[in-house]
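The block that comes next holds subunit A.
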Amino acid sequence: MILYDYILSPSCYKVRLLASLLGVKLELRAVDFHPGREHKGDELLALNPAGSIPILVDGEDVLTESAAILSYIAAKHGQNWLATSDAGEVGAQQQWLSFSHRLTSALGGARLVEMLHFPGDLAALQEAGIAALRELEAALFARRLTGQTFLVGDRITIADIACFPYVALAPDGSVSLDPYASIRIWMRAIRAQPRFIEMPGIHRLHELAPDPLAGDA
Partner candidate 1 sequence: MTTTPLSNRRRRLTIQGNLASPSFLPWVERHSARLGLFCENLQAEETQVSFEVEGQEELIDALEVGCLLGPIDVWVESVEQHPAPSAS
Partner candidate 2 sequence: MSDQAMRDAWFPVGLLSGLTRAGTASMLMGEDITVGLDDTGAPSVDCGGRKLPTVERFGHLWTSLGAPEKDLFTIPEADHPERTLVDVGVVRVKCSPLRAVENFLDIAHFPFVHTDILGEEDHPEVNNYKVEVRKDEDEVWATKVEFYQPQAAASAGGGIITEYMYRVPAPTCSVLYKTCPPRPGEWDVICLFVQPLTEELCDVWPWMALFDDTSTITDLIHFQQLIFLQDRSILENQIPKKLPLDPALETPTRADLTSVAYRRWLKRHDYTYGAQLVAE
């Protein structure tokens, strides 16, 4: 599988993260998104007329929407990362995959304005981002009341991976995560997964590595 990738793109990171968690090897093609705007060049527009990344190419299959790519990789390599056939799970998974697009446009939009000089109405993007975070916080709190940590079913799924990066990077768009206790606990549970990988702005949990001083105790 070839992933057209940008190191600072949270949507590309979703794909790299799921692949890592599933132990799937991706062949990465670095795209000069900023400052080169290579995704708007002829070669990549031929592959994806929408002019966006990520793009996943697997033989004949070409996918350009991150939620679809997550579903595809999970279907091939990690069925338990998808909803079961239970209607409640199917609905919840689709709900959160759609919700992730709101995070992308609101928090991701604020991030592009604040970090990379993209045009946009920052205040409106931040307001929409805060509304989405409050909604997510309320949902995750409700899940905690029933003893659950993740968004769908009783385990981590692609719904969590789809929503995680733009939430974790909200501060890049000057939207604070400090008020959201349930989001913090949920993000920590994702970051604690075996084979979790970082992206700039999302640090690893150093405490999970062996303490270099432990031998001195």
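If you want to know what made the cut, all candidates are chains of the complex that A comes from, given by their letters.
One rule holds in what follows: a residue touches a chain if its C-beta (ideal position, glycine included) is under 8 Å from a C-beta of that chain, and two chains touch if they have at least 3 such contacts; residues count from 1.
All values derive from a computational prediction rather than experimental measurement.
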* To do: Going by the contact definition at the top, pick out the neighbour of subunit A in this complex from 1 or 2.
  => 2
* Give every residue of subunit A touching candidate 2 within the complex, in rising order. => 6-8, 30-32, 34-36, 38, 114-117, 171-172, 174, 200-201, 203-204, 206, 209, 212
